[in-house]
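One chain of protein is taken out of this complex; the other chains stay put.
Right, chain A next:
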Amino acid sequence: MLQFKLVLLGDSSVGKSSIVNRFVKDSFDEFRESTIGAAFLSQTIALQGQPDVSVKFEIWDTAGQERYKSLAPMYYRNANAALVVYDITQAGSLEKAQAWVTELKEKVDDDSLVIYLVGNKVDLAEADQEVCAVPTPEAQQYADDNGLLFGEVSAKTGQGVQDTFQAIGQKLYDLKKNEQGALQGSTDGHVDIQLPRPSTNDSTGCCV
């Protein structure tokens, strides 16, 4: 199983957490008004067309720390993918997403970072074309120019949500496949210790 860290970015109330909640538990709470600060969630998917390949996402939400630009370096560290969310019904929302993309590229020093730009609340635009404040071609153009994946979703109806994570999973898998050799060589023999797992079976060996 391949495991990847995915971080959410975007301004408050664009629906970052709703998208993730839709993805991990396929539910949507209509009365949720603002962003949600869950810590991190894990969800495993099988890639479409390659059911033997499973990809596990460790999804980090901002926990509200983005509101005053107070995200810690820890948040970005070792991120493999980022979902940058804007709200297609909010004018100026795409510009804010672009600022997050800039911030992200500054903070994550890794060319293989997969960035997916996603416009949320497409259900509202379908119900009433008038409310669409960010034209799809404009966002598409920005994504193409900057090498981002792009899509529009509705966290409310679920439209496009699974596809978004499928696309990210596929892209990460393709990257990993190409890097496989290099990655295996890069294990430097350092051990990471799992704190909840003392090495002895002795109960007194547990931390007190």
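Here is the rule we go by: contacts are C-beta pairs under 8 Å (C-beta built on N, C-alpha and C of every residue); 3 or more make two chains touch, one makes a residue touch a chain; residues count from 1.
In this text, contacts and distances are computed from a predicted model.
K.L.:
The chain dropped from view, which UniProt name applies: "Serine/threonine-protein phosphatase", "E3 ubiquitin-protein transferase MAEA", "Rab proteins geranylgeranyltransferase component A" or "WD40 repeat"?
P.N.:
"Rab proteins geranylgeranyltransferase component A"
K.L.:
Touching the missing chain, which residues of chain A?
P.N.:
1, 3, 12-13, 17, 21, 24-27, 32-44, 56, 58, 63-65, 67-70, 72-75, 77, 109, 188-200, 202, 204-208
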